[in-house]
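For this depiction, one protein chain was excluded, whereas all remaining protein chains were kept in their positions.
Chain lettering (A and B) follows the sequence in which the chains are written, and residue indices restart at 1 in each chain.
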Amino acid sequence: MTGESAPDLKIPVPRGPVPVAPPPRPRNTVELTIDGRSVAVPEGATLLEAARQLGIDTPTLCYLENLTPVNVCRICVVEVENSRTLVPACSRKVEPGMVVKTDSERVRLSRRMVLELLASSVDVSTAPQFQDYMARYGATPERFGPPAPPAAAGERDAARPGHHHAPHGADAATVHQPVKVDNDLYVRDYSKCIVCYKCVEACGTDAQNTFAIAVAGRGFDARISTEFDVPLTDSACVYCGNCIGVCPTGALMFKSEHDMRQAGTWDETRQTATDTICAYCGVGCTLTVHVQDEKIVKVTSPLDHDVTHGHLCIKGRFGWEFVNQRE
Amino acid sequence: MDLHFTADEATAEERAAIEGCLAALSMHGNRRQYLLPVLHAIQGRIGWISRGALNHACRALEVPPAEAFGVADFYAMFQTRPQPPVAVHVCDDVGCRFKGGEALCAEMERALGPAGAGGAADRITWHRSPCLGLCERAPAALVISAGDPPRDQDLAPAAGEDLLRVAAGQAAPVADLALSVPQAGQAGLTLLRRVGQIDPTSLDAYRAAGGFLALRRAIEMGPDRVVREVIDAKLVGRGGAAFPTGQKWLGARSAPLPRYLICNADESEPGTFKDRVLMEHDPFSLIEAMTIAGFATGCERGYLYIRGEYPLATARLENAIRRCYERGYLGANVLGDGVRFDIELRRGAGAYICGEETALMNSLEGRRGEPRNKPPFPTQVGLFGQPTVINNVETMVNVLPILLAGGKAYAAIGTERSTGPKLFCVSGHVERPGVYEFPFGITLRELLAAAGGVTGRLQAILLGGAAGGFVTPEQLDIPLTFEGTRAAGASLGSAVVMPFDDTVDLRQVLRRIAQFFRDESCGQCVPCRVGTVRQEELLHRLATDQPFGSVEQELGLLKELGQAMRDASICGLGHTASSAIESALGRFPIFQDARQETR
Partner (left out) sequence: MGGGTSSYREIEETDVILLWGSNARETHPIFFHHVLKGLHNGARMYAVDPRKTSSAHWAARHLPLHVGTDVALANAVAREILAAGLENRDFIAHATSGFEDFARHVQPYTLDYAAEVTGVPAEVIREMAHAYARADRAQLCWTLGITEHHNAVDNVRSLINLSLLTGHVGRWGSGVCPLRGQNNVQGGGDMGALPDRLPGVQHVENDELRAKFEQAWGCTIPPKKGWHLSGMFEAMERGDLTALYVIGENPANSEADQHHAIHLLENLEILVVQDMLLTATAELADVVLPAAAGWCESEGTVTNSERRVQRVRRALPPPAGVRDDIEILLELARRMGKDLGNPTAEELWNELRSLSPVHAGMSYARLEELNGIQWPCYDESHPGESYLHGRLWERPVLGPRAPFACVDHRLPFEELSPEFPIRLTTGRRLDSYNTGVQTGHFASPLRRGETIDLHPADARRLGVAEGETVRIVSARGAVLAPVLLDEGLRPGLAFMTFHFPDQVATNELTVDAKDPQSGTSEFKAAAVRIEPVGRSLVTAEAEVAAPVSV
């Protein structure tokens, strides 16, 4: 029992059965065919999980193991026999007898187009995964024309839903705009935002439940925003940085990383990443400490850890400055 | 939950608008679902939604302000920046722009300055608008005047001077029903039989004209029998997807409780106005039909989601619902038979996407109108995560003749696979535009003849709306049925029939359609969010003879784009965003004469 046990307790308590979590409810097995190969997975599994079981690498952007699938990026679409449209592998549950193609020409066309649409409108330079996918699907975003110049600060935030300026034909519309820097811990570079909803989910019910940001606007003007685009410092933000943790493109970034990149000193080849435990409260969160030149440059947390599921609080994620500041 | 607010406080007037709205609501379930009504109340009173007002609303409804802002900023009818209290919305969509819409916009610009100009200190502003659902009386406009009470008035056909007078506070004249329903009063009508014949505000008049007989019969029959009649009638949904209604209802009956019923009255497909006419001129029939649907499917609560730009229909339905509660046709004990059915009327706020059933559900829940991925389907997981039956207005009211005549007799109307009477929305270059009722199977030629024939030389017909497609003058013998249009490579959609004469530049029509989808995409999925932008850019380049590479390359890219949107988008909007454009390109030599060389 907690608190004080009797000091005269001399005999160790006899060991009983090992207390463990109750086993998950047994699930039926569903058999289906993917790319001509048969696979059996538990009922309720997704096509993505089934494909992974076969070692098929399905590209994803808005999917992350620790978030509820929102299936908005559509890069994971696959072809399911007798389905009028392609279906998102990340969220579509397996059904018995499904016949799935993950690399048909139809699939490749849609994946290529998703990449081209994003790369022609968003700065994907800090999304390394993206470059791999582009090569794999032969994406040539230049087909849509040269990128339009960046919008002025606040211009995209002022868009009226249901209205836009007619295109003029010379270039392809983009989301490029100045970086938002309103605090010392992290920056928001929405030129790099593919609106994958991950940050909103991490700020919302999937982790932090603070709801400081949401998707605002509509259509191409859809964007991640605080209420009325107020600075983070006026918003509900508690600087847990879990949005940075899930951002797939570097749109959300530690200010330390952003500043080093600006200065040209950021060099991941010179960095180490070491797992340790947070020094603050007694929860015991695993921190991955990223060190370059004997200085901590950022802190993340592994997704597959039972304590954090990849999520931290402001102290764990940012409270390491004192280590760098010691002489 | 622990909410955080900025320091901004609501003004006394904003508070009054919010409190007044909350007091008038009979709250049911979670509070967040009342976000749209509260935002309407603020917008209606003030003309825009300030930070302080949003904070106050969020405190009352326990909604995080960032999320509420994301909702407010989703809908075209909500403004989150200071605005003049009066806003004139002028339709420049495909139905109106060639029938005086553009001229009307030019007049507004002369009188009021550029579209969207003006701040809180000004009196009037104006905006271009997508289809206002008044196509039969083009050109159309809607004047929204903030105040206590707010006043929304539509005006069609609209002349510039009249419009400015209405914007200045004058009452809009009552429209002539004959302009909307040329068949009004004719014998042999089923769905339109009461339109123009009775006082649409009077429950007694509705009863005297056969109202509530179907409901009484339904209660005598019991739910199973009602569902069987609907199955026997082979009724299919009139909203565009043509799903068998009886199957939907049957499926719902075995789903867990509570279940919800929704009537989709978010009629926003460009060129569509039939539901509006029904709701304006026979509102009690919809209430009766919803009550039957609720009874048959075991739903005790129905939501009637009407598009925000339908002021007259909204007022008529509000009145009808109130009268029905007063007289025991709605509530805890319908017709004294122990049946419980409640209806809540909810207004949309300017978002075509909310006509998509799952987007509509999100909107009802106080969220952005973003469609959900299917499966699961609404009959399993719908409104508030519960099984939900959703039918369009016209589908719903067809239940009345089914119960009165019997399912089998109803099935004898129309064709084997498209049964019953059908409403058609005829607009554009015809002599007598309007809503027409004919049994399924009438040909396009016959329908146009009934509407007095095409004015001028026919160039093309838009069938089924912006999400539909074009047919050529050679295809006039298409039977207007689901199967007939499909066989002709077209779609009946929401039964839009909009002929264009040869003075119309089809490239402009296509650009307007592309603009429409770009404006109305919810922005959730990449293929549609960016694809609709690229599609519009491509059409612009083609229409202005400035292709990147050759025209062939551009047309090839357009086709690939269309395929990706059709294949990989989440919902019907993305799936159909290229269909009208692709059908036009396939049938008309629109861009063939453009220059071919590389720029």
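The rule is simple: a contact is a pair of C-beta atoms (placed from the backbone, for glycine too) under 8 Å apart; a residue touches a chain by one contact, two chains touch by 3 or more.
Since we're looking at a predicted model, the values are computed, not measured.
*Asks:* Which of the displayed chains are touched by the chain that has been omitted?
*Replies:* Over the full assembly, the chain not pictured touches A, B.
*Asks:* Of A:E43, A:E81, A:D184 or A:E268, which one is in contact with the hidden chain?
*Replies:* Considering the complete complex, A:D184 is the one touching the chain left out.
*Asks:* Pick out which of A:A40, A:L54, A:A135 or A:I277 touches the chain that's been left out of the picture.
*Replies:* With A:A40, A:L54, A:A135 or A:I277 as choices, the missing chain is touched by A:I277.
*Asks:* Give the residue, chosen from A:L54, A:A170 or A:V323, that touches the chain omitted from the document.
*Replies:* From the options A:L54, A:A170 or A:V323, the contact with the absent chain belongs to A:V323.
*Asks:* Which parts of chain A face the unshown chain closely enough to count as touching?
*Replies:* Those residues of chain A that touch the unshown chain are 1-5, 7, 9-22, 183-185, 205, 207-209, 232-233, 237-240, 272, 274-287, 289, 291, 294-296, 304-309, 311-316, 318-323, 325-327.
*Asks:* Need a quick check: the contact residues on chain B for the chain that isn't drawn.
*Replies:* 1-3
By definition in this document, only the chains that are shown with their structure count from here on.
*Asks:* Show me the residue ranges of chain A that touch chain B in the complex, using the header's touch definition.
*Replies:* 71-75, 77, 85-86, 88, 91-93, 106, 109-110, 113-114, 117-118, 120-121, 143-145, 158, 160-164, 166-170, 172-173, 194-195, 204, 209-222, 225-228, 230, 234-236
*Asks:* Spell out the residues on chain B that touch chain A in their complex, using ranges where they run on.
*Replies:* 1, 3-4, 6, 51, 54, 64-70, 73-76, 79-81, 116, 127-128, 130, 350-351, 368, 373, 375, 515, 518-527, 529-534, 536-537, 540-541, 544, 546, 548, 557, 560-561, 563-564, 566-570, 575
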